[in-house]
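All protein chains but one are shown at their positions in the complex.
In this document, chain identifiers A, B, C, D, E, F and G correspond to the written order of the chains, with residue numbering beginning at 1 in each.
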Amino acid sequence: MERAIAGGIISSYYRKLQDCLEVDVAVVGAGPSGLLCAWDLARAGKKVAVFERALRPGGGIWGGAMLLNEVALQQEMRPVLDEAGVRCLPAGDGLLTADAVELAAALIYQAVHAGARLFNGVCVEDVIFKDDRVCGVVINWSTVLDANLPVDPLMIGARCVLDAGGHDAHLTERIARKAGVRLDTPTGSVMGERPMWAERGEQATLDNSGPVLPGLYVAGMAANGVRGSFRMGPIFGGMLRSGRKVARLILEELG
Amino acid sequence: MERAIAGGIISSYYRKLQDCLEVDVAVVGAGPSGLLCAWDLARAGKKVAVFERALRPGGGIWGGAMLLNEVALQQEMRPVLDEAGVRCLPAGDGLLTADAVELAAALIYQAVHAGARLFNGVCVEDVIFKDDRVCGVVINWSTVLDANLPVDPLMIGARCVLDAGGHDAHLTERIARKAGVRLDTPTGSVMGERPMWAERGEQATLDNSGPVLPGLYVAGMAANGVRGSFRMGPIFGGMLRSGRKVARLILEELG
Amino acid sequence: MERAIAGGIISSYYRKLQDCLEVDVAVVGAGPSGLLCAWDLARAGKKVAVFERALRPGGGIWGGAMLLNEVALQQEMRPVLDEAGVRCLPAGDGLLTADAVELAAALIYQAVHAGARLFNGVCVEDVIFKDDRVCGVVINWSTVLDANLPVDPLMIGARCVLDAGGHDAHLTERIARKAGVRLDTPTGSVMGERPMWAERGEQATLDNSGPVLPGLYVAGMAANGVRGSFRMGPIFGGMLRSGRKVARLILEELG
Amino acid sequence: MERAIAGGIISSYYRKLQDCLEVDVAVVGAGPSGLLCAWDLARAGKKVAVFERALRPGGGIWGGAMLLNEVALQQEMRPVLDEAGVRCLPAGDGLLTADAVELAAALIYQAVHAGARLFNGVCVEDVIFKDDRVCGVVINWSTVLDANLPVDPLMIGARCVLDAGGHDAHLTERIARKAGVRLDTPTGSVMGERPMWAERGEQATLDNSGPVLPGLYVAGMAANGVRGSFRMGPIFGGMLRSGRKVARLILEELG
Amino acid sequence: MERAIAGGIISSYYRKLQDCLEVDVAVVGAGPSGLLCAWDLARAGKKVAVFERALRPGGGIWGGAMLLNEVALQQEMRPVLDEAGVRCLPAGDGLLTADAVELAAALIYQAVHAGARLFNGVCVEDVIFKDDRVCGVVINWSTVLDANLPVDPLMIGARCVLDAGGHDAHLTERIARKAGVRLDTPTGSVMGERPMWAERGEQATLDNSGPVLPGLYVAGMAANGVRGSFRMGPIFGGMLRSGRKVARLILEELG
Amino acid sequence: MERAIAGGIISSYYRKLQDCLEVDVAVVGAGPSGLLCAWDLARAGKKVAVFERALRPGGGIWGGAMLLNEVALQQEMRPVLDEAGVRCLPAGDGLLTADAVELAAALIYQAVHAGARLFNGVCVEDVIFKDDRVCGVVINWSTVLDANLPVDPLMIGARCVLDAGGHDAHLTERIARKAGVRLDTPTGSVMGERPMWAERGEQATLDNSGPVLPGLYVAGMAANGVRGSFRMGPIFGGMLRSGRKVARLILEELG
Amino acid sequence: MERAIAGGIISSYYRKLQDCLEVDVAVVGAGPSGLLCAWDLARAGKKVAVFERALRPGGGIWGGAMLLNEVALQQEMRPVLDEAGVRCLPAGDGLLTADAVELAAALIYQAVHAGARLFNGVCVEDVIFKDDRVCGVVINWSTVLDANLPVDPLMIGARCVLDAGGHDAHLTERIARKAGVRLDTPTGSVMGERPMWAERGEQATLDNSGPVLPGLYVAGMAANGVRGSFRMGPIFGGMLRSGRKVARLILEELG
Partner (left out) sequence: MERAIAGGIISSYYRKLQDCLEVDVAVVGAGPSGLLCAWDLARAGKKVAVFERALRPGGGIWGGAMLLNEVALQQEMRPVLDEAGVRCLPAGDGLLTADAVELAAALIYQAVHAGARLFNGVCVEDVIFKDDRVCGVVINWSTVLDANLPVDPLMIGARCVLDAGGHDAHLTERIARKAGVRLDTPTGSVMGERPMWAERGEQATLDNSGPVLPGLYVAGMAANGVRGSFRMGPIFGGMLRSGRKVARLILEELG
């Protein structure tokens, strides 16, 4: 029986990985904006691979605020919660609260169930960059990088790459620095996140989401980090709208 | 807006926590057996609180085998997968494979959506033990324990406690040692896990699951660890059946 | 009884936290200047919340000098010691010495007993910054930040914020960098602390304490750090006078 | 001025340390039971030195329960709170809650203000043990021990030593093991703490506090650890009564 | 081109791994005895898989003695060196010295070139144990184990397993403890290594090498560790003869 | 026998080290380009010493790509593999795959067997730099540097030094910074590696390899790092050709 | 010049090491008893090698008591101080104090100047043990052991070995455990150190110093650790007398 188990797992994984050597969209980071974007793209029939550094996806959703595992959302996000099957309660001032664990699990489940492939425990350490266009990602096991082992990466070709990697937009910052190119931001480079202003942050997250280089999009907190906008609080409207907007923009580009 | 967000989250969490100070069942560990047990109990109308040391629940499901994120299951587990909404593929020898990420997210989602409360980032460091019966758990933030801070815990009263905490059954071992009591095992104490024998391990996991002390049940790998049975492979039939069996036994006890 | 204990603690804390979601003054750092300022403000009837990164407040007072747990103060500080109930002895050259442990405990006690709320084990990781004014703090558990967990913070609204966070004035430095604003210092930015010159440092600490941005004050060593003045020795006159001065300035601003 | 500051601090500390080379009572650990015991003994005119491993005394009081910084006490502890100047609120079921920070600071302040000398950042690594009687402690800087430096300790002679060092009663355990003697417990050796049972734990803490070897007393959680009794919750009646009881027993012994 | 590189590597590795799910011999540890044994077995046509915890095989050969990277061998080992293509020099007393780096690289090269598959960066964390016979190994990435991630292993079926894992024979010790079986040693259990006695150690290493349980052999330093014999010095005659002897015994068993 | 072993090893090592105090070429880093260069130089009769920071040479070859221990090479590299005795298989698109372990061991073996001396566990922390020419290396045990011990290094004189130290060209960067000289690169300083573009990277690696300062060459990934070219994938044609090219250039310089 | 420096150092060290492959006495640990013993033996014409794990010898002398770098000695030790050239002052009660740094440096200097060879940064990890007699030590770089590198040791033959390694007598404990022999102590095994009793400890240190196995002596704190006697304070009479006594016993044995 051990043989059948091992053989079955290896073969399934091999097929999944081989099938993802060339994808339509490579999503970096499985937080709220990356997951919703992947879900929307997969539902639209695109081949999507999500790469998440941690063993367990979901990013910053699980912990709510200060480990009080509830999250807040604007009432107008109600349809997204309904789509995902997440319960919520009114909290006054046009806000809803939802269980952070339920929301995280639902978004992961929906994205993967819709067909996106999620590679967890895998870090995107670089991109493929040809003729001034980002056209793939360079991946490695997170545990290998954390252990500082000199082990070469693998490459994944992608028509578009989405940096949904959170606060500091490390990947975009790294590409800009290594490739020495001008980003599509007011200053042409990564501008850094500003202090918190919840209303402005929510709106900015949406506005800032989009392409920054040929082949490279940013979403969620990474979008604010790249374009120097205000930090949001533990409220997920802007994050989710950001993922949905980028999915739409990518679909427009890919046709 | 910041005030409304903070106030909403704090109030929702406060209600959730206050409501869980006395539960029917406290489940320790949010791996496959703990999650399925919690799901079944919640569906049956019991008040269930799940405590998971990690920030992100799901235990060992996410990584598949050696980070090849697929899992194997016996064909007879197909109905559980269907219930949970998880896709699978035949892998020969009466086995199925499923995406590990999809399975993990589905089990977490279903348990919480059915009404179980999952407290993540929370460690069960001890139990309440009165008149030789386990009647609650003693919890603390995992980050506080990891930082070795001298901070007192909180207490959660429970009619039953389930140790679904994995390989070494640390909690049951600790209770047995601290309380100096005889467990309901062949030797009366924790026997330790044996090497791997997949078929036997699958069966043993099911057989070993059940009560070991008044008020204390074991499930999943912890059950094998307590009763000295064979280790399983990365196959989840035994784990899931274990969780379901214990849910049934607890329902019988609680009435 | 466990239930009553847990329920009582949770309810008391919930009330305290909810009541502090909007305060008059948020004090960052519970060292000598922050504590005296909080004490004076609380005595004047202001709603004050003190946030201290460490589990145990008191900052650098406890260790005296090189762990010889005595501190020195100028004779003119005698009234403050008397107010706080701290014994002292003449040490020549116009100086007094006092037991470091007695002084630390007395200042903490007095501030909290007078009504300031002290949240220990809580780190201020950012501020709320609207229309170029600091109007609140963004907090998280220190243990969560030390463990590098991706967990969102909570927000506390405040009419004024005091950075009393010690040598390097990290918070003010961070705000200036993230918000890209000009501070009210000779150079417009954080100038860094100079080497030690006890007499000058004592005076500078007093002179430098005050507002640096709309809504943001500095006190104690942070004041020297921001305005590039001389370091003090293990003598607490300047620190205490700094806290008292800032309390007066804030009271003037708040009316 | 630097010279006067340094000279004053060194001289004050030197006098304090020289005066403590022989004390009536050496208290190990500055948590609730150790502090109240030291306060009572100092008020009774005894020469008391308290040694606390951490830089900041107060032990586990500061963090309340799970960092919710409130503590619970039985209503009959009201007089102790009043004595110490600590505010409290009724919490139902015969319980009070108090601010954890206020209680910690008040107990430290009162003990030291009453004349006990508290040496913080100092670890008791061994005892002086002559003719089968504990007659002093062997101390070192905690930072030296944490850095594993081979630096010899200093010795403090004491007519009695109190182990108030918390959960595992490390010091008593170590003495029993190194000296190979029989403790005054049911088994003659350290029995270890049992799981939680709040009511029993409160009572047991009081009952278990007292002498375990000629010259050696235990109090607080250490007392439960030595005599194998139930763990308490985050409620401080037992702890405080334990410290007060031991103070009385020591006064009887010392005359 | 990236796609072709990634696809080629994945496919080659997949074939290699699938082909090794059932092997004749699983060798644990790629030090001198394991490598020579694998080389001999591969030359004899057996299907051999070597699992090495480190990223780089060769065990303790590379560092010579105290990083002086030369090794000593008995003159009668000259033929093995010649076979492997390793230069040597006479060193008096019937000894030769050889370059440690040359010897390590040659042994690895020869074993793999002869057909043994070497999986580096892979740890054997358990065995498959059926009907009291070791019949396979349970493997995982070393980086996953070092990072303490809860990720399930894969299983490799094997007709024989060789523990060539060095000084403490961890694997054999673990099997004996977990399975609760009697080893084929004078005491029936792991006896531990004795101090150094070079001549005796060399001979003992040879004598002790062989089966200890049905399906399980030991070689090299692990053999001494299991059977309680003398430690060798930085001389490799015993190690190499041990590997060669075990290869012969396994060939006899496998037919 | 212990004496003979120790004496033999010490004497052999002493002769090897003394003979290497002045070499023709000092190679820094024992990865693919450094090893092939050392092999070619040794075959041409030059005195070569290779210094490798790790205990085990081979650099990034061993781990293949993401620990899938296979590597890819262009078909035109077939003759190098044949020379080294490494088996390979066609992988389509003009590529071959080879076992990563076999390739690593073969290259190390061949370099050392041809006469290059490889000092492993030894770090090059600086260079000898006289009259604006690099003329030797400054070495120390890696373990000494990792432990931050203040221990002086030894010096090795060399007519040429090759920096084959991988991605970031730390040594060349450090020399340029410490010596304040202009490198032979487009900008005169270290330019940093660009993102991945496999085809371009392969060619660039070859083009960029050569001298950057009098007495100092770069090869392999260090060459790309110094001259700001594209990163390669896990394909070793460029690396090997780089090593071979530099060997030829050095032979021309040395005559 | 670099060549001459490197060549000179290597040759001097090589001669020293080769000359020490067989010594009369191997002293393990360069604290006060080991250093005085080595000094006395070297003065008597014996070939002595001292092995010290730390980079810097002197053991626990340097730090005085709690980093107050003074030490105490009995007045009758005055002649030893005079011999070593160390100043001292009367401290009352028949005691002297001396500067800890002066004493440490003087003892190291005298031992080495008299001809003992001191190998610092070198750890004794095992012994050579033939026919039930300790006849040498097995050494390695401390940095290699601290880094957990699998590097073989070197061997040093010795007619006698002295364990002067401090509190826990690790080496003797290890030999007894690994060799399974009976030590010459009341119980036949390592008995562990008792709590402090300065007078008794001083005498016991002297009494306990001597042989514990054929070929193996203990001195200083290790002697108390092996024979279960009282701990000393920061007073060095017993330590020095212990070293001197063992030197005399060894001279008697060696003739």
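The rule is simple: a residue touches a chain if its C-beta (ideal position, glycine included) is under 8 Å from a C-beta of that chain, and two chains touch if they have at least 3 such contacts.
Note that the coordinates shown come from a computational prediction; the quantities given were computed from them, not determined experimentally.
Looking at the complex as a whole, the chain kept out of the display touches C, D, F, G. The chain omitted from view is touched by exactly one of G:Ala26, G:Ala42, G:Met77 or G:Val112, namely G:Val112.
When the missing chain is restored to the complex, the residue among D:Gly45, D:Gly94 or D:Gly157 that touches it is D:Gly157.
Remark: the omitted chain is touched by one listed residue; of F:Ile5, F:Leu41, F:Val112 or F:Met155 this is F:Met155. Set against the missing chain, the residues G:Ala44, G:Leu67, G:Ala179 or G:Leu251 yield one that touches it, G:Leu67.
Against the chain not displayed here, chain F makes contact via residues 126-130, 136, 138-141, 144, 149-155, 175, 178-180. Although one chain is not displayed, chain D still touches it through residues 2-3, 5-7, 9-11, 14, 17-18, 21-22, 55, 121, 128, 136, 141, 143-144, 146-147, 149-151, 154-157. Touching residues on chain C toward the chain that is not drawn are 31, 59-60, 62-68, 71, 166, 192-198, 200, 230-231, 233-234.
Rule of thumb we're sticking to: only the chains that are shown with their structure count from here on.
Among the remaining chains, D is positioned farthest from chain F, on the basis of C-alpha centroids.
Inter-chain spacing, taken between the CA centroids of chain A and chain C, is 39 Å.
Looking at chain A, one finds that residues 2, 5-7, 9-11, 55, 62-65, 67-68, 121, 128, 136, 141, 143-144, 149-151, 154-155, 196, 198, 233-234 touch two or more other chains.
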